[in-house]
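A single protein chain has been omitted from the complex, and every remaining protein chain is retained in its original position.
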Amino acid sequence: MTTVPPTLAADEVEPAVRGPAPARRGTLPPVARVLARRALQAVSVTLLVSTACFVIVQNLPGDMAYRIAAGRYGYDRVTTASADAVRADLGLDAPAWQQLARWWADLAQFDLGTSLVTGGSVVHELRLPVTSSLQLAATALALAVAVGAPVGMAAAWRPGGLLDRLTTVWVAGTRALPPFLLGLLLIMLFSVHLGWLPAVGHGSASNVVLPAVTLAVGLSGLFARVTRDTVAQLRGSGFVTFAETKGLRGRAVLARHVLRNAGVTLVAYVGAQALILIEGVVVVESLFAWPGLGRTLVHAIFWRDVPVIQAAAVALALLVVLINTVVDVAGLALDPRPRWRQVVP
Amino acid sequence: MSTATTTVPAHWPRWQRLRRLSPTQRCAAAALVLLGLFAVAGAWVWPDPAAQDLSRFLEPPSLAEPLGRDHLGRSVAGRLASATRLSLATAVACVATAVVAGALAGVLAAWRGGIVDTVLHGLSEAFVALPALLVVLLVSAMSGGGLWTLYAGLALAQWVEYFRVVRARSALVLSGPAVEAAGLLQLGPLHVLRRHLWPDLRPLLTTMATFGVGTSVLALSTLGFVGVGIAPPTPELGLMITEAFPYYDEAPWMSLAPALVLATVLVGLLGLRGKESVS
Amino acid sequence: MNMHVQGLVVTHTGRTLLDVDDLRLERGRAVTIVGESGSGKSLLAHAVMGTLGAGLEAQGRVVIEGTSYDVAERRARRRLWGRVMALLPQEPVLALDPTMRVRGQVAEGAASFWSDRRSGYRAAEEVLGTLGVAGAARRYPHTLSGGMAQRVAFAAATIGGARVLIADEPSKGLDDHARNDLTVLLHRHVTAGGILLTITHDLDLGRDLGGDVLVMRDAGIVERGPAHQVLITPSHPYTRRLLAAEPGRWRHLWVRDRTSGATERTADPGGPTLVQTDRVAKGFAGRTLFSDVSLTIRPGDRLALAGPSGSGKTTLGNVLLRLLQPDAGSVRHTQELAGGRLQKLYQDPAVAFPSRVPIGAALADVVRRHRPAPGRLTSLLAAMRLDESLLQRTPGQVSGGELQRLSIIRAILVDPLLIFADEPTSRLDLVTQEETMCCLMEQVERSGCALVLVTHNQALAHTVADRVLAVAG
Partner (left out) sequence: MVWGRPAVAGVAMVVSAVLVACSGPPGAAGGRQPRGGPNVLRVVGPFELHSLDPARSDGFFTRLRVAETLVDADGRGDLRPGLAAAWRVSDDQRAWTFSLRPDTVFHDGTKVTAETVAASLTNARGERGTPWGDAPVAAITANAGEVQVQLDRPYAPLPAVLAHAGTQVLAPASYNSDRTVKKVIGTGPYRVERIEQPSAIEVVAFEGWAGKKPDIERISYQAVGRAETRALMAESGQADVTLGIDPVSRQRVQRAAGVEIKSVTLPRTILLKVNAGHRVLGDLRVRQAVSAALDRKAMATALLRDPEMAATQFFPPSLSEWHQDSVPPLAHDPSQARELLAQAGWAPGPDGVLTRNGQRFEISLRTFPDRPELPVLATAVQAALKELGIRVNVQVGNSSEIPAGHKDGTLELGLYARNFALVPDPLVTLLNDYGPRGADWGAMGWSNAELARTLSDLADGTDAAAAAAGRQQVSGILQRELPVIPVAWYRQSAVVSDRVNGFTLDPLERSWLIDEVRWSS
């Protein structure tokens, strides 16, 4: 035998060097690392998105001055004279790069400029859309989770059972119903025929109900489905079986093991849906006259209101980053395992 | 659902695999095929979906006009066939473009790694942060109501999804032992593509693509509803629903028909996917 | 107190999977059930515990502390769990909730925990302390070594004071050292007056535990008796066959003489060098796995890399194959190894084949690329006693043993100069392991290629290899 020293070290009771090593000295703790990475992303996304918007809007067909004038004076009072006035007023004749540089310089001082159409400060103009979008998204999500998660949990308890099959039908049904149709149906039912809820408007708590329900109906089915799949998968996992044979009762197993682990999946999923809700609900906003970000964006693009487009796009992009951050941090809080980046050979 | 999950031996010929479709899948496929036939045949029966006869506005359904006429006296059935054709064709084209572009970029990024991966991944991150709505709106603003820009906008908004999934999945496959073994056997990139990546990605991509077609049809009609979609009088499902809505009690057939077609497309695609796989 | 299993039959769609007429377990005496995979031994554990899958029909009775339970009625025994009977899980790492600290997972098994959290935690820390892993209390499972996880799982399973402990394949995936620890723990339970039922295919564990041994085959018990008798001088032919399948007892032409470690054979020391490493080192995440390893592999060499799990033997192998870059040092391959003449066998052959493609298609690509002699594939299949119809299936539809033999065929098809086998049989039971190793070694003998075998099984290493390189953690 070759002389290989028998270095089979006794398995020390406290293995200081075995297992994945603790974080190296000098590196940041996971939460700080997530925050730092996301902060960097926020800055780069802001620059990128605003520049992209600017470049695209500059290259859209049609004379910007006319568009802005149409926004300022109303659709049937826009004239060449007013467009000329707008052009002179806003300095649209200046080279594009100068306009962009000016926007960047202002941004560095946290000044988003003024709307070309209304002349009001962009920050002021966006405050309502951002808060109402968040409000609608948060309410819809809360509703969807409140309904979907328990239903999914119950369905997972008896896979293939009545409730399980019902959620499948529910998902298919809601997916086949476009949100604008659903919204109309809800207005017809709850507003016109029953008169329980206001159809449109913004301001009082009752206003948010119908649009939120419109969004939540489809989402709740999805959440129920995801919860069901996750919980059913967890119920077959080793640690849930082990917890049961340890003598824990069903409810204790659910509370101590299933919920938190299901939360890891659900939080990520809810986050992804939140993004869709915040950016993609322009239909519901339009139908319910909800003053959200999507509608603001549609109007701003229609009128070529560049600062508003840029600011709204940046706001949306930052919301994306913010939600991703919250999801990351919540994920870290729920599941301490390190996430290795997939190494590509 | 149960039969949908049974594994079909991979060596079975294609038609036999078709036979193993679940009843749900068969119904869904039949509904979609019927809809497709209606859409194609409609082109012969009603050659001009924009032909008006103002004197016959809101005419109720009859034998000659199975779905009645709309507020401009146009044949609802003819418009519906044309709209279905347009919606399905555009959606399929969008998804096909997005799948091809996304999958190619994803495989490329996962395979080459390094600078290629960094650039493509950075690009996709930017697209993720850029709201999909904004992409579609901006692109469709480039030429109002043009079908091409709408197609480009939707494809542009969707490729990222495929890129991300394919990249992650390919990285997993490529770093796995099977590909390592193929490397040791010196079987070459074509083998890896054909035997490892494609079989692994195909079910994923088909599932995502059927879902994507549904999403695209919905997105098209949604844009029509908001008023930035295809310009009238080109018939489009969302636009038809919007146009018909004011007449919902006077001429219910007008709004019901496109809504039903939309629902059929979505349910059909959903049913075709067979086993439920959200997320 | 004792436990009595009577007339236990488990069937699935009419097929009998388990038929045990009578089994008595007594305090202070371990009972171990050994047998091949598929013999029904795991079902026995689950039938007794009441954790059988929903699709299985069961009948018979289990008498615990004088109370008789119908096996078909699974719910009734649930309140015994943790207090009276406990199940020591397979692969403890998977049995621990990854999102919860160890202390809570142990404490929740204690009855006191549900009335007073703090006393539950105290009890948990105490038990962990007596098992020598007090420091693990505030850690998450993913930071534990395999041995520690085993002890934590033991603590969690037994903290409720269950006298009946059922261990289902407790040594699966454990290296020798951790397995010794496990034996000590199980012994401790028995000597403290507990009832122990162990299910394993590890004959050494059965010998170490002592007590009674039951040998199962095809749903029934073929032999039973004291461990020292059954596992050393068996009477039933099947048991004899089982024993003979232990690597230490193999009798084949290619088997190396284990007893005389001095008579080392190094094939043709003057021959060409296939692989040469010079002071290579490799580590992960700041931890060094090995350093200063210098090796030379020549044609016909048989080298074993042995060591506990996680010691870096697979990594060393991958460095040898130049699949991984060493942190320091260099690895040189001879020119002749280019062109695919260096092959690898994997611990899990299922992941080494393209998973959704028929095996035949994957092999056809190899044939097309390397053009072996016509009929070579067919003759190899025959030599490995494999049916050609297997080629129509995907990897998931073939058993582990068959698939490993198919992957041997794939490696042999290209006429390799060096085969690197990474734990090729660690997931197989004894009989299949012998069969697979036979197939591999016959081909190695015939072709004269070099072999590098990675294994945590010392006996296997010494049986197969000329040289054994012990890799420490």
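Read from first to last, the chains carry the letters A, B and C; within each, the first residue is number 1.
One rule holds in what follows: a residue touches a chain if its C-beta (ideal position, glycine included) is under 8 Å from a C-beta of that chain, and two chains touch if they have at least 3 such contacts.
Nothing here was measured: the structure is a model prediction, and the numbers come from that model.
*Asks:* What shown chains does the left-out chain touch?
*Replies:* Among the chains that are shown, those touched by the missing chain are A, B.
*Asks:* Of the residues B:Phe38, B:Trp198 or B:Phe245, which one touches the chain left out of the display?
*Replies:* Of the candidates B:Phe38, B:Trp198 or B:Phe245, B:Phe245 is in touch with the missing chain.
*Asks:* Tell me, which residues in chain A touch the chain that this view leaves out?
*Replies:* Those residues of chain A that touch the unshown chain are 29, 31-32, 62-63, 66-67, 69-85, 117-120, 125, 128, 131, 134-135, 137-139, 142, 184, 187-188, 190-193, 195-206, 208-209, 286-289, 291, 302, 326, 329-330, 332-333, 336.
*Asks:* For chain B, enumerate the residues touching the unshown chain of the complex.
*Replies:* 50-52, 54-55, 57-58, 71-73, 144-145, 227, 231-233, 245-247, 249-250
We adopt the following convention: only the chains that are shown with their structure count from here on.
*Asks:* Distance-wise, how many Å sit between the C-alpha centres of chain A and chain C, to the nearest whole number?
*Replies:* Once rounded, the distance between the two centres reads 46 Å.
*Asks:* In angstrom, rounded to a whole number, how far apart do the mean CA points of chain A and chain B lie?
*Replies:* Distance between chain centres: 23 Å.
*Asks:* State the interface residues of chain C toward chain A in the complex, per the touch definition above.
*Replies:* Against chain A, chain C makes touches at 49, 51, 78, 81-83, 86-87, 89-91, 94-100, 104-105, 108-109, 111, 114, 132-133, 135, 140, 142-145, 147-148, 153, 156-157, 160, 177-178, 181, 261-262, 264, 285-287, 307-308, 310, 467-470, 472-473.
*Asks:* In the complex of these two chains, what residues of chain B are touching chain A?
*Replies:* Per the stated touch rule, the residues are 1, 110-111, 113, 117, 125-126, 128-134, 137-138, 141-143, 168, 171-172, 174-175, 180, 214, 218, 221-222, 225-226, 228, 238, 241, 245, 259, 262-263, 266-267, 270-271, 276, 278-279.
*Asks:* Quick one: in the complex, what on chain C touches chain B?
*Replies:* 321, 323, 339-340, 342-344, 346, 348, 351-358, 361-362, 365-366, 369-370, 392-394, 397, 407, 410, 414
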